[in-house]
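Down below is the structure, laid out as structure tokens.
Only one protein chain is missing from this complex, and each of the others stays in its spot.
After this line comes chain A, so read on.
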Amino acid sequence: MTTASSMSTWICPPTRQETIENLVSGVDRYNPSNVGILEDYLYHQIRSSEYDCLANLAILKLYQFNPDLYNADVVINILLKALAASPLPDYNLCMSLLDERPAPSPEDDEDADPSAVILPILTSLHGLLLECKFPVFWKRYRGEEVKGLRDNYTVEFKGFEEAIREVVVRAVKATFTRIGRERFGGYLDLQGSELDSFISNLGWKMDGGVVTVPANPDNQIESTVVHEAIKLPQLAKVIAHSAKIAA
């Protein structure tokens, strides 16, 4: 979980420009005319591998207050980014800001708001990642139902599948000391030489169909007895009182 070990880069990624920082941290974040700047920044994140959750939440905040600005494509892309940040709570944080939208009236074209169809799919995918049901995740992701999402969104998203594999690697790294090659491949949705090169890119060793996961604080276990540590402030009252008596 090295990527999530400290929140500082999540709160303010080093790649965030000053203009964005001012929007995210200032009152200007409420100004609807700034939504374009933030949306451009999102598409920059989609094309690169950068990620800035708080800036994306600022977009959703503007949508929340100004329903007219709502752009389903932007919302879907934000959620895809958040999905890849699992198990951080980003996906739910984004969903929290998406107020119920008035249901489309019957005469509206069904294609008018793709988020109505795609959001439930994304939410179920998010649930699968959270529950570490990776093989099912890939099966659903590759399925017919999700075709619209793949063809219109993740195709533009640089390294979406790689980002999901990062999620898998985080979970495997924390849980396993060694993992069968087939099982790992199932989690990653990779086979054959693709799988082998993925594993060697990680720098993990493979021996006779078993992958050794490098030691890290999460997969090293030890029985310990936790002894209480008494901190000075706990004793402040007692000491102060004794001092008073002595004086």
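By definition in this document, a contact is a pair of C-beta atoms (placed from the backbone, for glycine too) under 8 Å apart; a residue touches a chain by one contact, two chains touch by 3 or more; residues count from 1.
In this section, contacts and distances are computed from a predicted model.
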| item | value |
| --- | --- |
| The complex's invisible chain, by UniProt name, from "Anticodon-binding protein", "Eukaryotic translation initiation factor 3 subunit L", "Ribosome biogenesis protein NSA1" or "Nuclear pore complex protein Nup85" | "Eukaryotic translation initiation factor 3 subunit L" |
| Hidden partner chain, touching residue among A:His44, A:Lys133 or A:Arg150 | A:Lys133 |
| Touch with the omitted chain, as defined above, among A:Ala72, A:Ala174 or A:Leu202 | A:Ala174 |
| Missing-chain contacts mapped onto chain A | 1, 4-8, 11, 25, 27, 30, 53-54, 57, 61, 64-65, 67, 87-89, 92-93, 95-97, 99-100, 102-103, 105, 123, 126-127, 130-135, 170-172, 174-180, 183, 210, 218-228, 230-231, 234-235, 237-238, 241, 245 |
